[in-house]
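Some notes on the structure that comes next.
What you see is the complex with one protein chain gone and the rest in place.
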Amino acid sequence: MTVLEGRGLTRRFGGLVAVDRVDIQVHQGEILGLFGPNGADKTTLFNLLAGAILPSEGHVYLEGREVTHLPAHRRAQLGLARTFQIVQPFRSLTALENVLVALARDSYRRLLPLGKLGTPERRAKAMALLEQVGIADFANRNVSQVPLGVLKRLEVARALALEPKVLLLDEPLAGLTFKEAEEVLAVVTALRGRIAVVLVEHHVRLALLVCDRAMVLDRGAVIAEGGPEAVRSDPRVIQVYLGEEDATA
Amino acid sequence: MYVVTIFQLLLIYGLLTLSLNLVVGLAGQVNLGHAAFFGVGAYVGGTLLKAGSPFLLALAAGGVAATALGLVLGAVSLRLRGDYLAIATIAFNFAVVAAFLYTPYFGGAYGLSGIPRGMAPGTYLLALLATFALAVFIHERVRNSESGYAFVALRDSEAAAEAIGLSVARFKLVAFALSTALAGVAGVFYAAYIGTLRPEDFGFPLSVTLMAMLVVGGIGGLWGPILGAFLLGGFAQAFAFVHDYQAVLYGLLLALVMRYRPQGILGRTS
Partner (left out) sequence: MDLFTLTALLGDGLAVGSIYALTALGLTLVYGLLRVLHVAHAGVYAVGAYAGWWAFRGTGSFVLALGTSAVVAALVGLFLEAWFYRPLQSRPPHVALIGSIGLFLAVGDLLRILFGPYQQSLPALAPTPVVGMLTTPQLFVVAATAVLLLGVYLLVEQTRLGLGWRAMAQDAQTAAALEVDLPLMSRLAFLAASLLAGLAGVLVGAYYNQVYPTMGAVLAYKGLAIVVLGGLGNLWGTVAAALLLGLLESLAVAYLGNRFPPEGVAFVALILVLLFRPQGLFSRARR
């Protein structure tokens, strides 16, 4: 079942075509990797799917429903969650509070919700999420004093708090030590079969380990698509990454 | 008796700083034009009081008028960020004062005078105290609720707030609406208190003063804004004996507090 779909997605910035008539389908329970030597087209496609920017042409469907012109917060309410490449925690709050805010999404449909944020039920759910990503120890720590690896996993926990149908991860491994990257990958792998995940990554080799399927972009267009092995050994992919150190990273 | 009069003025300042805190402290938006909403409430409420309307009606009208204008500024805040928003709020303040100045109905440059209190002095004090208590209650209720955390979230990261389903635009508007409603109410009390309104009373210098009160007292929490209001509001009275040096002392106070304790007296180091 297709959870998230982009059809004919195109995005131009002035004269530059960042995304060029891309079709993409994400199926229930799979982990789809999005790769490419150039940063701009992956990020733009990601942001088109997430609702951070609008396409010049094309459509986005979430569970069959057209969301092309819906703003990011509406897509979040409909089950699309995303993380950020440069982490965006709520710095005034603790890790637990970060997740609690995401859990209150039903209340946030109201104009001025005055209920208590940290209800026992929400706290239990929040702790469970923090445990799921392995950062329960940091629950009551203010996030401005917490290492990057923890913040990256917090982003995932916060996104999962939305009970999303699809989770978009924007370079979750960027800036992490090897050990931290392993921890994040473990979290992602555990999601397989439960929700759909789209993973944009620069660290191709690492990411391919967890993907069920991969798509490679070059200059805004899809040049390869398929299982990880097939994509990795695809001559076009190799050629496009030649000279890019990340291909051997 | 004199003390009571000053105390009432300080309560009004307290209402203003608490209202400003909702937008600046919690939601993290800049507002250097808050005096405009105070003024709108004062003029609208004052006009009604002069026409003999009951105090409650004037209060409601002042609050509603200020809120309507507050939503306009809120809409502006959706399009402009940071320093541009700061400058826009300043321009907004000037525009509102100009409106008072050039509207004959509001008395133009002579302003509005002869505004009756609308009730006995004792009742007025009680009403003001009750309103202040209500404002504190609302402030705290909002701050510690889901909405309060929503404001903090959008202050810390608008992108992330959107990504978890918060309508940033809507919450910004709500913040401005609440804040300006309260300021408008304070304005009506002020009109009854002072009896005469002049346009320049609600200009940018007052907005700066309000912002200064907030920042010196400590933004974000409850007691910071109240302390700031009482401290700087009472400043002129307390420092009446150095009347000649008031401005330089005041300016120095602002500069020194910002330099050496930027979180304010009761603020937490973030």
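Labels A and B are assigned to the chains in the order they are written; within every chain, residues are numbered from 1.
Heads up, the rule we're going with is that a residue touches a chain if its C-beta (ideal position, glycine included) is under 8 Å from a C-beta of that chain, and two chains touch if they have at least 3 such contacts.
None of these values were measured; they are calculated from a predicted model.
Trainee: Taking the complete complex into account, which shown chains does the hidden chain touch?
Mentor: Its contacts among the visible chains are B.
Trainee: Could you tell which one of B:A66, B:A88 or B:L206 touches the chain left off the display?
Mentor: B:A88
Trainee: Which residue, B:I6, B:V64, B:L80 or B:M119, contacts the hidden chain when the whole complex is considered?
Mentor: That would be B:L80, which touches the missing chain.
Trainee: With the missing chain put back, which residues of subunit B would touch it? List them for me.
Mentor: 24, 30, 76, 79-80, 82-84, 86-88, 90-91, 94-95, 98, 208, 211-212, 215, 244-245, 247-248, 250-259, 262
Convention: only the chains that are shown with their structure count from here on.
Trainee: Between subunit A and subunit B, what's the gap in Å when you average each chain's C-alpha atoms?
Mentor: Inter-chain centre distance comes to 41 Å.
Trainee: Mind listing the subunit A positions that touch subunit B in their complex?
Mentor: It is residues 50, 52, 71-73, 76-77, 81-82, 84, 88-93, 97, 100-102, 104-105, 107-108, 111-117, 144, 158-159, 161-162 of subunit A that touch subunit B.
Trainee: In their complex, what parts of subunit B are in touch with subunit A?
Mentor: Residues of subunit B touching subunit A: 141-142, 144-150, 152-153, 155-157, 159-168, 170, 174, 178, 270.
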